[in-house]
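One protein chain is absent from this view; the other protein chains keep their places.
Presenting chain A:
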Amino acid sequence: MESELAGRSEEEAAAAAMEAQTDVDLLKRAWRNEKAAPEILQFEAGLVQRAREQIQLLEETVEEFTENRSDDLVIPLYQMDLDRALFLLRSYLRIRLQKIEKYMVHISKTNLWNRLSEQEQRFAKRCIDIMEKHLDQSVLSRLPYGYQSMLKQSISSEEDDMVPEPQLNTFVFCKTKSNVGAFQLDDMGEEIVDLVADDLYVLRYKSMKGLVDGGRIDLV
């Protein structure tokens, strides 16, 4: 019983240490990663929700302050903090929307779909609908039979080769948070890189995206 309690308080201490990173720090990290990554990343639902709540609270507080006190100094400072947080949140959501618009069909056909929030999924569905109708009406219906698909160049294509995919073989700049050690970059075990803590590397995204997902490396 005692050891159980002790164990739990250790976990709580570790969790508290993690929380010491503010939501703004986490949002910054999510924004940077999303901006630098070629494909869409997992939606940070919890973080976005908390950020929204905090922003709303601060908005209300600032409104209250402006009505009740004529404090010329403090209000603009809180307003700046608010603006900064809003910028991060909006930019984060916008980059994701940009990626969805660019790769909507690809996302809908793979398990990338699960990385979207509910609202993003609704957005994506509507985008695809609209795009399909538009392409059909303006071009596809007038093409010869066999070439009318939005997804395939022609019916003799084996795969959906008209669907743009994110370029996972691009290179990204990244910073390690802790020692990762020897890391294998390619399938054949020929390229191994020793990743030391807090160093800056340029790596192929495809080889290291697992590390990004696991939070062990940050894109810069």
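To be clear about the criterion, a residue touches a chain if its C-beta (ideal position, glycine included) is under 8 Å from a C-beta of that chain, and two chains touch if they have at least 3 such contacts; residues count from 1.
Methods note: contacts and distances are computed from a predicted model.
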UniProt protein name of the chain not shown, from "DNA replication complex GINS protein PSF2", "Aminotransferase ACS10", "GOLD domain-containing protein" or "60S ribosomal protein L27": "DNA replication complex GINS protein PSF2"
Contact partner of the left-out chain, one of A:Ala45, A:Met80 or A:Leu151: A:Met80
Touching the absent chain when the full complex is considered, from A:Ala30, A:Ile95 or A:Val180: A:Ile95
For chain A, the residues touching the chain missing from this view: 22-24, 28, 32, 35-38, 51, 54-55, 58, 73-74, 76-78, 80-82, 84-85, 87, 95, 98-99, 102, 153-154, 156-157, 161-162, 164-165, 167, 169-173, 185-186, 191, 193, 199-204, 220
